[in-house]
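Note that this complex is displayed minus one protein chain, with the remaining chains in position.
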Amino acid sequence: MSMPATAWWTPVALSADVPPRMVIPATLPVGPIAVWRSQSGQVTANHDRCPHRGMRLSHGFVRGEKLSCIYHGWSFGKEGGCTAIPAHPKVTPPASIHCGVMPTVEQDGLIWVASAQPDTAPPVFDQYQPLRMLNFCACIDRIKTVCDASSRDPATDTYVTATLAGFVTRLIVTPLNETETNVFILVSPDLSTDQKIAISRAAEVLRNLCERPSPEGQQT
Amino acid sequence: MSFPMQDEWYPVAMLSDLHRQGRDTLLLGQPIHAARDPNGIPIVTTQNGQHLVTIERFGHLWTSLGTPRKDLFSIPEADQPGRTLVDVGVVRVKCSPLRAVENFLDIAHFPFVHTDILGAEPHTEVENYQVEIREDSDEVWATKVKFFQPQAAKSAEGGITTDYMYRVPLPTCSVLYKTCPPRPAEWDVICLFVQPLTEELCDVWPWMALFDDETPLTDMIHFQQLIFLQDRSILENQLPRRLPLDPGMEVPTRADMTSVAYRRWLKRHNFTYGAQLVAK
Partner (left out) sequence: MTEQDHLEDVFTIEGTLNHSCFVPWIKRHAQKLGLRTQFISINNDTIDLNVYGPPDLVDALEMGCLLGPIEVWVQELKRVSTSATTAGPNA
């Protein structure tokens, strides 16, 4: 699978959602990826496809510092090179057999991935902390309309401001395609658990609102 | 418009489950109806009322959209007295019918997909075996295949090195012969009969002919269903969806020799329904 290079950072998951020795599927606008954290805590993102016979690596397992494919156990290191082929234990696989690692940065509780190395670091959000990620079956313009586009940060255009449960939150909106958008909810620090739960529920209400057809009868 | 795979045999129903009402299904994308007529005889008809050729064998009803070039294959072991014949029941899989067959021919996945049932780490090495396309029967055969297994069959205790043979007699069928613990001179036979509904959807009909007087039938069925459901989670998550005939985006190794022979056989016969011709 070839991915056209996109030289900007896309948030794909909360750090808290990928504990050590876990692999999860995620989506970049250009295609599916596997995101995993090694035993030592390092995060890696690669194409969600094993070079052997095309099995999704996000269904695999993490042992130590390696990601293994669930189908035949082929293992890959953090640079993406194949390190073991269990059917042929005597082989030292060449690094040219690899699963395509992508630039990854973990910052302020979010995991960011790009298809090619960007020139800058991912944006920062002062002290706002990620609460959760939701997948909206709505296009990005619809979400911005519902949240009132004028509340976008004009300087960076990296997030939308929304008031949820009475609290100001920042939403990073990442389009996956024309009909689906990932929304990362960032909240100010020092909130109580009850307050976070209230914001989380309000975010789900926002999602329902965005996914419902607009008053004109069409979802924009 | 006809294509080579239209003239082959395919399973479309389980005989013990076929009644007057029958079942509406698809074969190579074409709607068909399989049922029993007023005399109890199984028939298969197309949407415009055409009757298709049929054969009843191995507990299933077989048909073809065209004119098969030969009789449906036989399995002499299945006719041996004392065999338990097991209809496992249909499982629908969202994958190419050719991928379902290729997975069934593979043993390197046993320690990872069927962990502690058909294989276990560290016994992951696949030793060399033999593969040929038998010209007289025009079938793919893999022989002298062996693999160490902790619990190879419901009738096995502990772990044994199991001998295998694999056979592909039709584009969407595979027959597996494996060591039979109660009768070491005989083979247990496990078949996968795959009905291609579309290029990316199939109904899989597993069937077995075993020497096993002790295991209850339902346990045998559950065992095989468990194995197959584990395979299904692989089959529905492979890319590309269709079976590549050009391995340019893959890395087949010697352990994949049966798969390579199967793909060569498909390519030679132009059996490409469910196949990916250009590597992607």
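Each chain gets a letter, A and B, in the order it is written, and its residues are counted from 1.
Just so we're on the same page, a residue touches a chain if its C-beta (ideal position, glycine included) is under 8 Å from a C-beta of that chain, and two chains touch if they have at least 3 such contacts.
Every value quoted in this text rests on a predicted model; they were computed, and no experiment measured them.
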- [ ] Have a look at B:H19, B:K70, B:H222 or B:R268 and name the one touching the chain we're not showing.
- [x] B:R268
Task: Contact partner of the left-out chain, one of B:L15, B:I221 or B:V251 - done: B:V251
- [ ] Mind listing the chain A residues that contact the chain we can't see here?
- [x] 51, 85, 88, 90-92, 94-97
Task: chain B, residues in touch with the chain not shown (by the definition above) - done: 128, 131, 245-248, 251-254, 256-257, 260, 263-264, 267-268, 277-279
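Heads up, the rule we're going with is that only the chains that are shown with their structure count from here on.
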Task: Complex contacts: residues of chain A adjacent to chain B - done: 1, 49, 51-56, 59, 68-73, 85-89, 97
Open item on the list: Taking the touch rule as given, give the residues of chain B at its contact with chain A in the complex, in rising order.
Closed with: 108-109, 111-113, 121, 124-126, 233-234, 237-240, 244, 249-256, 280
